[in-house]
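Some chains have been omitted; the remaining ones sit where they do in the full complex.
All chains are identified by letter, namely A and B, in their written order; residue positions are counted from 1 within each chain.
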Amino acid sequence: DFINALEEVHPAFGVSEEELQQVIQNGIIYYNDNVKELLRTGQLFVEQVRTSKRTPLVSILLHGPSGSGKTALGATIAQESQFPFIKLISPDSMVGFNENQKVAAISKVFADSYKSPESVIVVDNVERLLDWAPLGSRFSNAVLQALLVLFARRPPKGHRLLVIATTSLRPVLTEVGLSEAFDSELRVAPISNLESLEYVLHSVELFETDEQRRRAMHMLAEAGFASGEDESMNGLHIGIKKLLSIIEMARQEPDHATERLVGSLMGLGM
Amino acid sequence: DFINALEEVHPAFGVSEEELQQVIQNGIIYYNDNVKELLRTGQLFVEQVRTSKRTPLVSILLHGPSGSGKTALGATIAQESQFPFIKLISPDSMVGFNENQKVAAISKVFADSYKSPESVIVVDNVERLLDWAPLGSRFSNAVLQALLVLFARRPPKGHRLLVIATTSLRPVLTEVGLSEAFDSELRVAPISNLESLEYVLHSVELFETDEQRRRAMHMLAEAGFASGEDESMNGLHIGIKKLLSIIEMARQEPDHATERLVGSLMGLGM
């Protein structure tokens, strides 16, 4: 009935294909080694799920600052697994759901996954699924309880499941007791040195000539941004998503692109 | 199907036309350079949405004290975009809605916008949409969660959206975690020097003669109000909306217009 299961899940798989494409629309830029390494670790977990008898369930958490690329990376790992069942659970498709509807929608995906021999579920933006509001520390306890159980519940015998959750509010997940539900946590770091920044600028071709790009880098160095690995000292701390957004704004005024870029980064990064 | 989309959205567009007119009924008075500059920045964002491939969604926040002209300016930017879909989401049309009805109404507008190739949505008075009450820090978490997702959710492939939100309680938006949803924030400042004030008085013709107006300005200067750019030192701090209201009251007693004007401003501004 392996064949059967495949057929059963394919339509669902088809739907997710589109959703996954949507979130990695802008592609992955390999702006530093961490990007590659994180994707490789992801692959290892995929292997563990595929082969180990004792751990048919593995749950991991991708966390990092807002816009650092968590969703795109999680979706990429999922897509590369080539498991017959791959699904994205995202708050985007649950606007206006009450907590019971959210729990039902989430449980449905897990229940569906149990029919496939191997599955990946990307649970995106957990704090939003929880309806988290920092003021008053409000959240949906119903959703929380469901996630606590679903992230730890073994699939039925002979079935295997990888859960990849993402959050930009890891401390909140710890406070509500959800961190303990994960077998492993992976940090998605923001861009924090000039080398990575230049790599991105080069990739998206903000500047027409290398000369222009180098001039911009010079200005940024003068403005106090630094090279090297020491994240806390470089003055730079920006997610790839926000960086791409700033670049697009700068692109609107080709003549002042460098100034706008430096200005926006300084407004944020220092 | 561009044509199709246009037809689909036109009726909605028609309705909003009237709503937009209503909120800029009293027109825009260019009482200082900031007014023009803010409108120009608005135009740049319109351009970015229209042209950039990587950022089909841009969300901006107009914030400033009560009555400073946020709604009128937001509506003006929207109207000048000439996008085929322009819509105002306002608490005025949601009196007595419970939070679910609010979420449904708001989501509906966003869903409609996804049918148009290019759209602007003005989300007016966000704190009121949130049912914000300072006493007890009460607010609708359901509306908050919906806005958090909607302000950040990319429209479907090939569609573009500019979101312009307004608030006079920016700190509240920060506290509930909504500030982070915006790509950019623009401040709408109150009137804070005598030059701007005189410009407005002139525009609305409170006084019949220049002589009278100059006498009033003199009295205001004597009362301690000042000229110049330093907002915190001029003693003046009044939104254009309130100023227009005070002027109309003063107009009721033509013989004492100057005295009432000065009196009202002093009651407020010092």
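Basically, contacts are C-beta pairs under 8 Å (C-beta built on N, C-alpha and C of every residue); 3 or more make two chains touch, one makes a residue touch a chain.
All figures in this text were calculated on a predicted structure; none of them were measured in a lab.
Participant: Tell me how many copies the full complex contains, given that 2 of them appear here.
Facilitator: This complex, considered in full, is made up of 6 identical copies.
As a convention for this text, only the chains that are shown with their structure count from here on.
Participant: Rounded to the nearest 5 degrees, how far is chain A rotated relative to chain B when their C-alpha atoms are superposed?
Facilitator: Rotation angle, to the nearest 5: 60 degrees.
Participant: How many angstrom lie between the centres of chain A and chain B, each centre taken as the mean Cα position?
Facilitator: Here chain A and chain B have centroids separated by 34 Å.
Participant: Okay, in this complex, where on chain A does chain B touch?
Facilitator: Chain A reaches chain B through residues 22, 25-26, 66, 91-92, 94-96, 98, 128, 131-136, 138, 204, 244-245, 247-249, 251-253.
Participant: State the interface residues of chain B toward chain A in the complex, per the touch definition above.
Facilitator: Counting only chain B, the residues touching chain A are 44, 47-48, 51-52, 54-55, 58, 100, 103-104, 107, 137, 139, 141-142, 144-146, 148-150, 153-154, 157, 175-177, 180, 183-184.
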